[in-house]
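Taking it in order: structure first as structure tokens, then the write-up.
All protein chains of the complex are present and in place, except for one that has been dropped.
Should a chain be cited, it is by its letter among A, B, C, D and E, assigned in written order, with residues numbered from 1 in that chain.
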Amino acid sequence: MKLYNVKLLTVTCEILAQKNVIKILSKHKITGYTTYEVDGNGARGLRGQGLKNEKNVKVEVIMQENTLQDVVEEIARTLFTNFAIVLYVSDVGVLRTEKFV
Amino acid sequence: MKLYNVKLLTVTCEILAQKNVIKILSKHKITGYTTYEVDGNGARGLRGQGLKNEKNVKVEVIMQENTLQDVVEEIARTLFTNFAIVLYVSDVGVLRTEKFV
Amino acid sequence: MKLYNVKLLTVTCEILAQKNVIKILSKHKITGYTTYEVDGNGARGLRGQGLKNEKNVKVEVIMQENTLQDVVEEIARTLFTNFAIVLYVSDVGVLRTEKFV
Amino acid sequence: MEILELIQSNLLTPIVLFFIFGIIAARIKSDLKIPDAISEFLPIYLLAAIGLHGGIEMRNTGFETMLVPMLVAIGLSLVFTLNHYQILRRIGKFNLFDSYALASTYGAVGAVTFSVGLSFLKNQGVTSEGYIAAILAVLEPVAFILAIFLTNMAVSKQIREKKESVGETQVASEIELGISETKTNLKQVLHESVTGKAIVILLGSIIIGYLIGEEGFSSISIVFDELFTGAIVIFLIEMGIIAGQRLDDIKKVGMFLVGFSILIPTFNGIIGVLVATLLGLSLGGAVMFGLLLASASFIAAPAVLRHAIPQAKPSLYITSALGITFPYNIIVLLPIMFMISTVLHNEGSIDLFYYISRGLL
Amino acid sequence: MEILELIQSNLLTPIVLFFIFGIIAARIKSDLKIPDAISEFLPIYLLAAIGLHGGIEMRNTGFETMLVPMLVAIGLSLVFTLNHYQILRRIGKFNLFDSYALASTYGAVGAVTFSVGLSFLKNQGVTSEGYIAAILAVLEPVAFILAIFLTNMAVSKQIREKKESVGETQVASEIELGISETKTNLKQVLHESVTGKAIVILLGSIIIGYLIGEEGFSSISIVFDELFTGAIVIFLIEMGIIAGQRLDDIKKVGMFLVGFSILIPTFNGIIGVLVATLLGLSLGGAVMFGLLLASASFIAAPAVLRHAIPQAKPSLYITSALGITFPYNIIVLLPIMFMISTVLHNEGSIDLFYYISRGLL
Partner (left out) sequence: MEILELIQSNLLTPIVLFFIFGIIAARIKSDLKIPDAISEFLPIYLLAAIGLHGGIEMRNTGFETMLVPMLVAIGLSLVFTLNHYQILRRIGKFNLFDSYALASTYGAVGAVTFSVGLSFLKNQGVTSEGYIAAILAVLEPVAFILAIFLTNMAVSKQIREKKESVGETQVASEIELGISETKTNLKQVLHESVTGKAIVILLGSIIIGYLIGEEGFSSISIVFDELFTGAIVIFLIEMGIIAGQRLDDIKKVGMFLVGFSILIPTFNGIIGVLVATLLGLSLGGAVMFGLLLASASFIAAPAVLRHAIPQAKPSLYITSALGITFPYNIIVLLPIMFMISTVLHNEGSIDLFYYISRGLL
């Protein structure tokens, strides 16, 4: 079975920024993503110890390379200043490219 | 320390398909894997909001390239039609290849 | 937006070894990481079924290639013998390299 | 009309109001949510409480009387499941898989509905036979087993037909494989549905209740008896939220299934009350017996059916069972069955059909 | 001094002691922690209990008398929020965003503080008007809405000024976009803060309490009344732990904000007690009214403010509200307000200012 190259975008951010990230995704017509709560440490200090709002979340999105640029740019522009956030991109192979915008 | 190239298979699927995935793994003599519950959105709609059975799970398996093909093929053949499921493969480096089938 | 190549180190280990991993990270001046609880199966058997201490955790660290070697070496040397642990490295692209040691 | 009054007074109980509240919270897109750990724990707790209660009652009253009602319940459940299938397949034009899945969802029983029923009776100051909890436990897997068995039969038949039409050589072994795989599946699903947490905790608690009796229960009665209604209230907030999130899906399930989800429980439930009364069950017992037959399963069903009949669409059976039948059962049908049972039990079984035809239907 | 005695006896209640215990556990770096699911569930439970209680009271006493106190509370909350802003911006030299965020954190109300207050009164054998729970619900979003509105106004103004200075051609559409984005944001934040889980469960429970009354409540009173204080105790262990973890951050927030976090609640709270007494509220009612105004929000605030004013630093408003004001309120200010209210209510309102100036200030 052939695997097709696509991109996996991973955003690790404070849980209250999750809505913002997903809004940006849907603005770019992306409806497929996976999320889960995580703890973490970074420039904005230890996160995930106390109240639910103080946790982090990871948002993972498989997408085509050509959509990636715009999404990454908009996340960086609108969220990097005010939120605890880290973002990275990796190469993955999938079976059904048509599933991913 | 030298890192050896192996494959990381990630299956994101509805929690009730987890057993099926793990059964396929063990059919191919793979006993090592990592799992965790996630939420998600995709072709089969928003998942992870209500009852436990409506959640998703990620199953991650480090394995050798030659095992990968068969496992991926069997998952695709038996589970893609009826279950909410996404699968992708990436390249990773490990220290102890003997740990991974 | 240009993506810079860095490394993503993922350590999957028993939860009681988390402190040891993070101590090694901070010894190498790494303060950024993400953690979350997972279940798993491996050479040391099924984990994550019963008591909290019997669970696994994943520790993910984005870092520069030159730091990687030392960290990986120390984790392997001090933890591989006594703990349930698996470690792998992958390539990822990030926007802000200055965030990662 | 007394029934309307009873429905209205039932509407104003905390259980029903908090359920409706949950629906509204979901509709206005509030972020209100009972944490997963709590809403996974509560059904276990409720079933333990039901089981202990039932077991203690059975110790008090003996369980010789249990056999006939249990066998009748099993029989009715099987007949109803087959009936559902015919209606869904023939009239509703659902495919084989969806028909069997839905048929068994409505043939099976809902433990949460049962809890609400017990609480409703308590509120009315009426008791019920303890052994009905045991019937609940036994009835849980019955409809599933039937539906799974019939689905597998149908699939095997399809495969066999394919075999005959294609000729034997190459595909033969593949088909053998298919059939044997189906059989292992069946065995596995049976094991799963019998060792499912609901049945296990329920049966275990019945036995423990039987062993400890009133006296042994006293040290834990505050947790497993007095907190019961409050716990249901909390659980029903979450059930309301989930039902509310699924309201949009009701359009998708279609008018036929909406009708089915209301008429079938009504029919099954009223038959249940009548039969139970004829069998000599008490006023409350007949209501609980009817409720067993009226209820649809929305927690156990998906877990079993997703493995047993993966081709069936869970959005159909979960939405109709949780989104339509459950609210209907606890808000409307429960008071109706209570009314019927009251009439039947007050007047004696002689004038039974007279009253039914005159006063109710 | 009676006040010191009352503070001391308040110190020795389980609620306060377990809160302090939580702080100590965090300071010695113990791994003690109430699991997330429990500490997410407890505020929902507490608000449901408060709401039910309030609703039942309102059914008993009518709610005509509610209107004036509620409007006065809203008015005071708005005035206080504006006052906080002036103090923070002018004297504290905080930037616009932090000033508005902090102003509304202290203009808003704290549901946990409210729970502790109810428990404190119960302990003193004093009741309070049920409708104060309704004021709590209404007051929740008021200060946020004001602060968000004003922040958005300020931002729009900045953008407009930029527009004028730059000239119109290219950037115009971008600016239009900015303003319209700001407006959608405002709308969305309003929706979020009104459908936030705290308000929804509180309002819902008030209505349900009103509908079911004492009688309907009896079946769930063990869960929603008798377990109340024990539940607060468990929640306050976790709040203590979180407050303890934040103690180090107090250095970062600066002396000015520490002073603000103590003086402003004291001022707002005492004004609240006086006004409520003048409005004719009971001894306990005046204390709860004062507590509403004294309290700062540390659960709802971050959720709303992080979206509404993302530029503001949450470490400032969470640390001051949870790390300083909350302990101060429940340990020191609550007994003080109780004392003041006692004096005011025993002596009649005539000698009011005399007693205050002589005995308390």
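The rule is simple: contacts are C-beta pairs under 8 Å (C-beta built on N, C-alpha and C of every residue); 3 or more make two chains touch, one makes a residue touch a chain.
The structure displayed is predicted, hence computed values, not measured ones.
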item: Shown chains that the omitted chain touches within the full complex; value: C, D, E
item: Full-complex contact with the absent chain, from E:31, E:64, E:164 or E:215; value: E:31
item: Contacts of chain E with the absent chain, listed as residue ranges; value: 12-14, 17-18, 21, 24-25, 28-38, 119, 122-123, 222, 226-227, 229-231, 233-234
item: Missing-chain contacts mapped onto chain D; value: 35-38, 40-41, 44-45, 191-192, 195-197, 200-201, 204, 208, 211-212, 216-217, 219-220, 222-224
item: Missing-partner contacts on chain C, residue numbers; value: 14, 16-17, 19-20, 45, 49-54, 81-83
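FYI, only the chains that are shown with their structure count from here on.
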item: Lowest number of touching-chain links that must be crossed from chain B to chain D; value: 1
item: Any chain in contact with chain A as well as chain C; value: B
item: From chain C, the most remote chain by mean C-alpha position; value: D
item: Classification of the chain B:chain C interface as same or different, half of numbers criterion; value: different
item: Rounded Å distance, chain C centre to chain E centre (Cα mean); value: 41
item: Per-residue multi-chain contacts in chain A, two or more chains; value: 36, 90-91
item: Per-residue overlap in chain D, given as positions that touch at least 2 other chains; value: 36
item: Touching pairs among all chains present in the structure; value: A-B, A-C, A-E, B-C, B-D, D-E
